[in-house]
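Below is one structure. I have some questions about it.
Note that one protein chain is taken out, while the other chains of the complex remain in position.
For reference, chains read A, B and C in written order, and residue numbers begin at 1 within each chain.
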Amino acid sequence: MNIGIDKKADKTILTLQEERIDAHNSAELKDYLLRLLENGAEDVVVNLQAVRFIDSSGLGALLSGYKNANLRQRRLVLAGLQPRVQSMFELTRLHRVFDIYPNLQEVLADDDRADSANRSHSQ
Amino acid sequence: MNIGIDKKADKTILTLQEERIDAHNSAELKDYLLRLLENGAEDVVVNLQAVRFIDSSGLGALLSGYKNANLRQRRLVLAGLQPRVQSMFELTRLHRVFDIYPNLQEVLADDDRADSANRSHSQ
Amino acid sequence: MSHTDINVDVVVPNQTRYLGLIGNIAEQVAKELDGYPGDRDMLAYHLNLALTEAMVNAIEHSAPGDEKKTVRVCIHLEDNNVCIRVYDQGQGFDLNTVPAPNFEELGERGRGIFVIRNVMDSVNYRKTDSGNVLEMRKRLA
Partner (left out) sequence: MSHTDINVDVVVPNQTRYLGLIGNIAEQVAKELDGYPGDRDMLAYHLNLALTEAMVNAIEHSAPGDEKKTVRVCIHLEDNNVCIRVYDQGQGFDLNTVPAPNFEELGERGRGIFVIRNVMDSVNYRKTDSGNVLEMRKRLA
């Protein structure tokens, strides 16, 4: 499985460079996420922009990463879902579970807003 | 069949907006070329840049246009062949028959060269 | 035989690496539906999805690890109907006792049949001479 990894601010950004996330590569994705969190990664953003297709085992792999991040008081959020991929999250109600951002810019912008909210709070 | 038509200098440029030229649309291409030449078109450039696949009936349609242009003392040239399409012309030796340009720019540049050659000749 | 009548029958080794091939073939078939009134891209996704989910189950429940085993998939498209069949050589199961997923519990599995039921109009599972078959139908008009 082809995964690009990048650090921005206090986040690890994973870009899945696969057209399909299905039972052929979802176990690998799940393991990758768990190892990343084990090795003390910060908050994780999974960029799904290149993904045209996801099946229920792909959702399961992301859910596994999400639960593991929560256990460690970290966040795992999603960005860049194509409409067909988004529809899978809605069908399985998982869009209520994950924080889903339209794209990476929005994740980072949201962060800035949260930061400045924190700052004005601490004043 | 989706064909873009454009005039540049003294040429009619046809851009075939189809991934495949095969027996399903080659008769239409052939008719289109014949009608164009009948209606007094100038030299014709067929831009094949979007074409990923051509079969022997597609070659036949282009050849029909080529022969008809010759009868009328006009030129029909090809531009922008993808490698797989180019290989079909080589296999059937038709690369020796057609004038084939890498892209539209080259067709028009060639024209300029011919023009300036003509000018220096007439001086 | 009606105007559109396409039959595709594919046999591959029972390995997940062929999921993409089967899914892509389904999407190619969906592209032929010139007259389809709905969102053709979404239809293509749904056929791809139903096939993928069913094929994963067939691989898991057939004979794990046995490289000699195969999975057979059929796609039959008519003007107003598509029927997809996925065969398995396993013990079989009772489709009607598969529970809907519990949306409050974040389990990692158990959404396959639910997804299939949602994107197709009817689903049934039965024994045949050539193994068990999950048969999924969708009306197109």
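In this section, a contact is a pair of C-beta atoms (placed from the backbone, for glycine too) under 8 Å apart; a residue touches a chain by one contact, two chains touch by 3 or more.
Here the structure is a predicted model, which is why all the values come from computation and not from measurement.
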| item | value |
| --- | --- |
| Omitted chain - touching chains that are shown | B, C |
| Of C:6, C:100 or C:141, the one touching the omitted chain in the full complex | C:6 |
| Contact residue for the chain not shown (choose from B:3, B:50 or B:97) | B:97 |
| Residues of chain C (touch criterion as defined above) contacting the omitted chain | 1, 3-13, 17-18, 21, 24-25, 28-29, 31-32, 67-68, 70 |
| Residue numbers in chain B that touch the chain omitted from display | 19-20, 22-24, 53, 55-57, 59-61, 63-64, 66-67, 84, 87-88, 91-93, 97 |
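Here is the rule we go by: only the chains that are shown with their structure count from here on.
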| item | value |
| --- | --- |
| Whole-Å separation of chain centres (CA-atom averages), chain B against chain C | 45 |
| Between chain A and chain C, centroid-to-centroid distance (C-alpha), Å | 28 |
| For chain A paired with chain B, centre-to-centre distance based on mean C-alpha positions, whole Å | 49 |
| Residue list for chain B, restricted to those that touch at least two other chains | none |
